[in-house]
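As you look at this complex, bear in mind that one protein chain is not there, while each of the others sits in place.
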Amino acid sequence: MMPARRSTTMLANLVTWGLVLLISFPLIWMVVTSVRPQTELFQIPPTVIPRAITFEHYIKLLQETPFLRYFMNSMILATSTTIVVIVVGTLGAYSLVRFSYRGRETLAALVLFTYLLPSVVLIIPLYLMMVKLGLANTLTSLVIAYTTFALPYALWLLRSFMAGVPEDLESAALVDGASRIGAFIDVILPQALPGIISTALFTFILAWNEYLYALVMVNSDQARPLTTGVMNMLITSFNIEWSLLMAASVMMSIPLIIIFAFLQSYLTRGFGAGGVKG
Amino acid sequence: MTISASQHRTRNPLERRYALLGVLLIAPTVLILCAVIVYPLISAIYLSLFSIYTPTLKGSWVGLGNYAQVFGSSGFWGALGTTVTWTVGTLFLQIVFGVAMALLLNQNILFRSLARSLVLFPYFVSTVVAVLIWRWLFNDLYGILSHLLIQFGVVDMPVDWLGKMPNAMASVIFVGAWKFFPFVVIAVLARLQTIPEQLYEAATIDGAGVFGRFFDVTLPQLKEVLTIVILLRTIWDFKEFDLIYLLTGGGPVNNTRTLPLIVYQQAFGLNQMGIAATYAVAMMLVMLAFMLIYLYRARRQAP
Partner (left out) sequence: MDSNSIWLRRTLMSGISRRSVLQGLGTAGLAAGLSLPLAGRARAADPVTLRWWSPQASPDQLKMYQTQIATFEAAHPGVKIAFEPTSDEGYPAQLAAAFASKQLPNIVTHLPSFAAQNYYGQGLLEPMDDVIKAIGEDKYFPGANDVYKTADGHYCGTAIGNTAADMLWLRKDLMQKAGVDKAPTTWDELRTACQKMQGGGIFGAPLPYGLNSMTSLIFIGFIHRAGGQIFSPDLAVAIDSQPTYDALEFYKSMREFCPPGATNYSWGESLTAFVSGATATGIYAGRVLANVTSQNPGIADSVTCATYPTISKDVASWTFNDFPSVFIPKDIANMAETKAFAAFLFEPKGYIPQLLAAPGHVLPVLKTIAEDPTYLADPIIQKYKAEVTLMAGAAAAGKNLGYETDKHKPNLKANEIIASNVIAELVQRVVLNDEDAKATVGDIAKKLEGLMKA
């Protein structure tokens, strides 16, 4: 029995890791391409192992292109969106979970319904709205636009995290004479904090990766985030430098890599709790 | 959203104040959602009744003329078919890959958390990045994919991955599956870990093999989570724009041009904002109809 069991485990390991590597190959190839000299890329047939390693593309990206400006824009954009959505969403979710008033359930269902709305339906009126408000072409307009998908999503996640906080804790605080808001700050917030962090990470990533709204609403380098900035800057009619594109891709993924390295458990928690269980 | 009068009688003042506080707390959410979702939604329907030239925003009333034009054109129905093909194709692969990978990762393998991170990564990476990587892999002259296939003797010419049918649709579906299947993996994995071990032991005693255990124990246990996963992913895949727009731009001809791409092209390529809004509303109606049917059937099947 024993040897058979061991060989099954070996096989499982082999198959799983084989598949994992296959799935991550595109990402590995991105990194490999980004450190190869441009001349090596234009070899026919292509070679798998780089013969020389260079960081010239990263340096070029940082020194000769507006990459850093786009990066800053994306950072401001994703952070602002996250703050707005988390503040509003936390209060809203608390209300949905712990208060009773008419229309509460309907409201929760309507929030789920907004999942249905394609961005393209909202984008035209939203765009015109920003024009009227004089906000077109600003990061603010994108923050507002991003709440359309980030707020319902965050609300739904936070709602299930908050539902997981034992009601007795809050009741105990209330009996001790705390106000509802006091109990919320002292009891609910600390208890739900991991969930809030998890939701914040999701929101940040959603905003960081958004493309369509940025494509339509912003046409100035002053407010262009990375997604549209990189495409506009590097896919051109005069040259397509793949090594530069791959270097840009790696750098675009830096926040993600950091989150993965240090905060990954929060991401999986987000999945387990709200995203799917519903 | 106000406190109902009928409930006042049964409630003490504290409860009433609580309810008021609850409404107050949800108010910002409701206001924002009204401003950025409800209002634009109504506007979209309103705009769809006009013919509008995008750069000048000058419009004239055409009533339901846009709808007659959209529903009467082969463009809409063709794009709907394309959208359904893409959605069904990529969803199918996502579910199959996702469940299979979750089962594997549920085994006791070495460095399991590292493996899980690597599998999860494509889901969180920006679509722009994912598309750039794949366009580079698919490159006809310098792409590694064609090169490897030629080396292993599978093909003798570089493959045109994105430029002709059915390759283009297959590539888009495949890249979509690569990008989005981790969602299924994580959802299913979380559920797998809660299936009681006794169920498997009982099945083994009853003489069930690997496949027997999968179909008799695992799958029924996964049914609930899969229902929700399929629902969410169908919605998200149906309205996917970035991936297809950046990978093929809708080509060749219009074979991968899904509904969201048409909306964008009408509004900002052809400068027909009214028609674009019409397409958008029509697309939403289709999704709504589909959702209602799905939910109705799911509810009827549930005990």
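Letters A and B name the chains as they come in the text, with residue numbers starting at 1 for each one.
Here is the rule we go by: a residue touches a chain if its C-beta (ideal position, glycine included) is under 8 Å from a C-beta of that chain, and two chains touch if they have at least 3 such contacts.
Keep in mind that this is a model prediction, so the values were computed, not measured.
Here one chain is not drawn; of A:Ser24, A:Ser100, A:Gln191 or A:Asn219, the residue touching it is A:Asn219. Residue-level contact of subunit A with the missing chain is found at 38, 42, 44-45, 64, 73, 76, 80, 84, 125, 127-133, 135-140, 143-144, 215-217, 219-223, 232-233, 235-240. Seen from subunit B, the chain kept out of the figure touches residues 31-32, 34-36, 38-39, 42-43, 46-47, 50, 52-61, 138-141, 146, 157-165, 248-254, 264, 268-272.
Assume only the chains that are shown with their structure count from here on.
Subunit A and subunit B have Cα centroids lying 16 Å from one another.
Interface of subunit B with subunit A (complex): residues 1-4, 7, 18-19, 21-26, 28-30, 32-33, 36-37, 39-41, 43-44, 47, 57, 101, 104-105, 107-110, 115-122, 124-130, 132-134, 136-137, 139, 141-144, 147, 150-151, 178, 183, 186-187, 190, 225, 228-229, 232, 235, 238-239, 241-242, 246, 259-260, 263-264, 267-268, 273, 276-277, 280-281, 283-284, 287-288, 291. Of all residues in subunit A, those touching subunit B in their complex are 9, 12-13, 15-17, 19-21, 23-24, 26-27, 29-30, 33, 41-46, 48, 88-89, 91-92, 94-96, 98-104, 107, 111, 114-122, 124-126, 128-129, 144-145, 147-148, 151-152, 155, 180-181, 205, 208-209, 211-212, 216, 226-227, 230-231, 242, 245-246, 248-249, 252-253, 256, 259-260, 264, 267-268, 271-272, 275-278.
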